[in-house]
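Supplied in structure tokens, the structure appears directly below.
Only one protein chain is missing; all other protein chains are in place.
We just call them A, B, C, D, E, F and G in the order they show up, numbering each chain from 1.
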Amino acid sequence: MAFDYDQYIRAGKLPHIWCPGCTYGIVFKSILRVVDTLKLNRDDIAMVSGIGCASRLPGYVDFNTLHTAHGRALPFATGLKMAKPDKHVLVVSGDGDATAIGGNHFIHACRRNIDITVLVFNNFIYGMTGGQYSPTTPSGHLATTMPYGNIDTSFNIPELAKGAGASFVARGTAYHAAGLDKLIIEAMQHKGLSVVEIINACPTTHGRRNKFKSPTDMLLWMKDTYIPAVAFDKLPPEKTAGKFPMGVLFKKEGLPEYCENYYGLVERLKKQREGRA
Amino acid sequence: MAFDYDQYIRAGKLPHIWCPGCTYGIVFKSILRVVDTLKLNRDDIAMVSGIGCASRLPGYVDFNTLHTAHGRALPFATGLKMAKPDKHVLVVSGDGDATAIGGNHFIHACRRNIDITVLVFNNFIYGMTGGQYSPTTPSGHLATTMPYGNIDTSFNIPELAKGAGASFVARGTAYHAAGLDKLIIEAMQHKGLSVVEIINACPTTHGRRNKFKSPTDMLLWMKDTYIPAVAFDKLPPEKTAGKFPMGVLFKKEGLPEYCENYYGLVERLKKQREGRA
Amino acid sequence: MATEQAAEKIEATESPKVKISIIPRYCKGCEICVKLCPTQVLGMDVFKVKVVDIDKCTICMACELRCPDFAIFVEKK
Amino acid sequence: MATEQAAEKIEATESPKVKISIIPRYCKGCEICVKLCPTQVLGMDVFKVKVVDIDKCTICMACELRCPDFAIFVEKK
Amino acid sequence: MSERYEIRFSGSGGQGLILAGVIFAEAATIYDTKTAVQSQSYGPEARGGASKSEVIISDKTINFPKATAIDLMLALTQEACSKYYKDIKPDGTLLVDEDFVKEIPKGTFKVLRLPIIRTASEEIGKAFVANIVAIGAITAITGQVSLEAVEKAVLSRVPKGTEELNKKALKAGYDLAKARAK
Amino acid sequence: MSERYEIRFSGSGGQGLILAGVIFAEAATIYDTKTAVQSQSYGPEARGGASKSEVIISDKTINFPKATAIDLMLALTQEACSKYYKDIKPDGTLLVDEDFVKEIPKGTFKVLRLPIIRTASEEIGKAFVANIVAIGAITAITGQVSLEAVEKAVLSRVPKGTEELNKKALKAGYDLAKARAK
Amino acid sequence: MGKIKLLQGNEACAEGALYAGCTFFGGYPITPSTEVAEYLARRLPQIGGVFLQMEDEIAAMAAVIGGSLAGCKALTATSGPGFSLKQENMGFAMLTEIPCVIVNVMRGGPSTGVPTGPGQSDIMQCKWGTHGDHPVICLTPAYVQEIFSETVRAFNLSEKYRTPVIIAFDEIVGHMRERIEIPDAGVLEIVNRVKPTCPPSEYLPYDDSKGDVPPMANFFEGYRYHVTGLNHGTDGFPVNASPRIHTDELRLLRKVEANRAEIIKFEEYMLDDAEVAIFAYGVSGRSAKTAVEMARAEGIKAGLFRPLTIWPFPDEQVAELAGRVKGIVVPELSLGQIIFEVERCAKGRCKLEGIYRVDGDPINPAQILAKVKEVK
Partner (left out) sequence: MGKIKLLQGNEACAEGALYAGCTFFGGYPITPSTEVAEYLARRLPQIGGVFLQMEDEIAAMAAVIGGSLAGCKALTATSGPGFSLKQENMGFAMLTEIPCVIVNVMRGGPSTGVPTGPGQSDIMQCKWGTHGDHPVICLTPAYVQEIFSETVRAFNLSEKYRTPVIIAFDEIVGHMRERIEIPDAGVLEIVNRVKPTCPPSEYLPYDDSKGDVPPMANFFEGYRYHVTGLNHGTDGFPVNASPRIHTDELRLLRKVEANRAEIIKFEEYMLDDAEVAIFAYGVSGRSAKTAVEMARAEGIKAGLFRPLTIWPFPDEQVAELAGRVKGIVVPELSLGQIIFEVERCAKGRCKLEGIYRVDGDPINPAQILAKVKEVK
């Protein structure tokens, strides 16, 4: 039987709001398959987002869902997680949401290594507001606020996460949807903060303006451009130009997780008090 | 003759506000020597800070000085620099100012690679507000908001800067004051964003609470703990525990600098128009 | 929240080997499935997808996997 | 801004080789210079630094370099 | 004629209807001597799905800026037609693409069916000039703005090299409406 | 006696004068039956340099919470003395450490000189109990709070293991003031 | 009898929060509010509650909302600059109806201003600081004991009306120490949010059909619903433009407006026969009380209206007062803010005189008395 997405989607919410050919729907499906694979109870998951097209996702999934302010998903999620450390907290965020206005919360969540999974939907643009350049827009690309071609330098999101101290960093793409399932599963099973950058296509505000003839072309670009990290690392430099690695890019296990640390302290104090009493 | 600091210090502003034994004064002097060495015109330098004890520095130096809001020095500085790209803009910031509330501006300035030098005075604590823990407070240390010992993980500021795309990253200490001069000189000569983390001591709100008997003890701890990067890299792992490298830790030249890019575009457009006319 | 959902109209095309279901109301006509289908099973009916030649289907699942709109499902029989 | 500065009171101690100047109003008595002087040239006068034995001075500049308060200057003669 | 004439251009996201509204407003107020206000739909519904652009034309200052009693509404898609027809005045006009709008909503307004998109793709050879064909037709139907002014406005807005094409499209729409109106 | 008695403890940053104020206020309002308000200086000047802590004691509710007409001011350093003496009432008292405050500001107030720090370091053997010695002296001078209440307050606030030391310091200060007052 | 302590106002605030059942604090240090955090940093881990110092005030406010949504009573504390930064997320809590308490220990000046000085110049910001229409409850205690009890009340109102509540007091009362009694558990009433009793499948988080305050489900308790800062329908999902937005926003304001009688609290001191009234809160209210006593001692019929709830503003009470006194004196540690509200309600029926002071010192009783004499 075909995978039953409906069990995780709120009644009557389809078709979703995204444009024709927007790849967010592909990732959406991946997330639902992962939840199913991990046999998570819907009551025990919170999905939190900021503002943007990517951030509209929580409206569709039948979990506890929280659509916050632009860039602020992570601190809201941190509040939820600290209050209920045994629940699963999943943050979905756009490139702008996570790394422009939300950049500070992003690096601090990484540093704090709190057990939250962050999926960054990187479509290289501010989609929701109509195509302004974002901190990940490639050099030279056109955007409404870079009408002469982008002169700004991009973040490398995995590098940023790693530099900030994240203990799990991966990259997948909407094209490699099956592989994406595996990455998200591994991210959610990781104890500590996990970041998955997910390459997406915004045909409406990015593709059209930048010579991608169709959404499919954008998917095929992903196919050509993102190479499994193991393979990537073996390529000679001249073959990696314009290509990027995907897969689990960085992983460090056994680092202290924030909730464990905090509730460990609570336990310690309790024992001390009992010892004293 | 002794070095004439007075030429760069505003009349009547000494003694400065910092506590007895606060090492900020040591770094202050280093900066003045650097300005002298580089023969910079005082009119052509702006020093910009946020809020905190470190951020009080601009009040003392006889440059164009701007003491902004907590964490916001970098975007103010970016405005100055973009408006007057041929001037020198120097940001001084505390660990809290630069990497807690100001973390987003920090990583974006690094990414943008704008030709500003950022000196992060890392004293491992929020000094100005009386000793709350900061994103750099070492694990286990006491702070007023970590009364049971810090359970949080610290940023490695150079790693953070590098992950965000900075093209020049160095680390010095107040103890190694002479070496610090060299690092700041190199940072200021670098085209693009340069970050120098400067290890400092806050005896009042950090040292006292954490078994440092005196300011001197804190300086001596720096002497023992920070090792020139070249030497550090050669040490066997068992000898690097609890030690950190200092010096220029990362440097990449020839990366596009933001003002150059921007004014390059302006020139291009001008030529286009002239060509058309 | 209630999870029951009004049954969507589904257009199913079947062959002995495979059944391809399309939910017309969900399909936004992005043509991703059409273009990514390695064997040209699918085509466009103005703004929506349609099955053109089910016999060519190799059940590779590319269309279902990458349809962003929950609009096409492929089931091996 | 005006840069002229009211002359600060300076206490100078001299030997044939070296002159050590202390600005008492600036000295906060942190003892950094005292403790870092390798040859115990300096000492404390309750809350301020003082020169104890100038003849031991090797002009290593450690005190001047690390005084946070612009309060001590060493000049080779 | 009422002193205020309201036109709504509707269809789907990519059909160039916002541009159509802008061109019409420009014709009225830059190249003719009328007053005009143009506005359009923003927000999620402007991404794909139905979209609309409105122009109010008057001889006097326009204060209240929203179109609420539509004199003429163009609908190039069924979805747009069903979604937006409600504001048409009782004695207003609904102009639809005769191939793409099959279900005509009930109302006392006049209904005109024209093969706008077909004209663009078959007669002019480019489906994307449907908006210009529509402008031509509307110019003829409403008589609010001179064809001359509209032509100037079109030419000032379309990409270089497409002037002739668009002039043809405009003319085709204009003629189409004139012919049918007879 | 006026219904409101204002005491200011002043000296340099590390001398424990804020704690002294807190202890005195606690003595008055927790262990005695009076009303008390304690406040202290914040801000950059509280870092090193001169610092102060104030206690207002009354038999009634204290509404206006700032000390503005000081009945008794303690100054352990010259800097603090010069900086803060101005609010002392014309008939108030200035209590200074006789070794560290040499220049007595002019005024009609009464001046008392006591070797507070010397007593702490020489008699008790720990300079850091100077604040407790001062409390003892002030208890004696002001008569605002019972020695018993002050002792309870001191003991509840000082680190475990230093109780005897502090009791001695309190007594020493109390006796010192009583002796001089004679 | 409860526990007797000598506490700072800020510490009393922390104690009040604990008494009210607060188990979550999210903050970022700022003078002069930091002691609230420092106190709770010690206490919350002891009772299994959460103490979180976040990367900035925006994050602190966000974490607090998250904590509340997960079922905790949650608190944040800040001062001027931090309060400005929290505004966006405060608006989120107001629109999404997530209870929480925000403490603003007011310091001097705009911008960084005078961090260690007192101020009362954020009081209009407490009402209007975030964009859009939004309900505001704001309490203004003036004594350490009152800070304790008003903090308890703040949590109660917040839980009862499903809305953020602000507590605003000045640096002076925040930093001074007074004797307070912390009552035994059970002495003060504690209100908890009403949770839904319907089956999850029927739950509508913003159903206004049974009253203005719909029951609130905590996350992870089986009621899976959607919370968004977009205007939303009864089911919590966004609505774009419809009468619903209007009626729902009206309901939000009505939660406060229709319950003025319960929310508005004030002290009247010698007002019965007063010819001159003083309208003052916080430290200025304390000075005013002394000024009233001084005036009465001189035979001047002065009285004090001291609001403990400043928002919603006591419109009716002030209007009534203005109708029966010669004048109202309004001392504030600002250049004149709340006097605009007094002016609005007084409708020109009596004289009005402000006393403004922003130099770091409180307005003293003598200043007030002088003005009272002018008005009389």
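Everything that follows uses one rule, which is that contacts are C-beta pairs under 8 Å (C-beta built on N, C-alpha and C of every residue); 3 or more make two chains touch, one makes a residue touch a chain.
Please read these numbers as outputs of a predicted model, since none were measured by experiment.
S.K.: One chain is left out of this view; which of B:2, B:235 or B:266 touches it in the full complex?
M.R.: B:266
S.K.: Identify the residue among G:9, G:71, G:108 or G:285 that touches the chain left out of the display.
M.R.: Answer from the full complex: G:108 touches the omitted chain.
S.K.: Which residue among G:125, G:287 or G:364 touches the omitted chain?
M.R.: G:125
S.K.: So one chain is hidden, and I want to know which residue out of G:4, G:230 or G:294 touches that hidden chain in the complete assembly.
M.R.: G:230
S.K.: Can you tell me which of A:61, A:100 or A:222 touches the chain that was removed from the display?
M.R.: A:100
S.K.: Touching the missing chain, which residues of subunit A?
M.R.: Residues of subunit A in touch with the missing chain: 51, 67, 69-71, 100-101, 103, 126, 128-130, 132-133, 135, 144-148.
S.K.: List the residues of subunit E that touch the chain left out of this view.
M.R.: That gives, for subunit E, the contact residues 22, 25-26, 29-30, 35-40, 42-44, 46, 62-66, 68.
S.K.: For subunit B, which residues touch the unseen chain?
M.R.: 10, 13, 42-44, 46, 48, 51, 58-59, 62-69, 72, 74-84, 87, 104-105, 108, 262, 265-266, 269-270, 273
Here, only the chains that are shown with their structure count from here on.
S.K.: I'd like the Å distance between the centres of subunit E and subunit F, where a centre is the mean of that chain's Cα atoms.
M.R.: Result: the chain centres lie 86 Å from each other.
S.K.: Find the geometric centre of each of subunit B and subunit E from their Cα atoms only, then give the gap between the two centres in Å, rounded to an integer.
M.R.: Using C-alpha averages as centres, the distance is 60 Å.
S.K.: Provide the C-alpha centroid distance between subunit B and subunit D, rounded to the nearest whole angstrom.
M.R.: 27
S.K.: Hunt down the residues of subunit F that sit against at least two other chains at once, touch-wise.
M.R.: 44, 48
S.K.: Scan subunit D for residues touching two or more other chains and write them down.
M.R.: Those would be 28.
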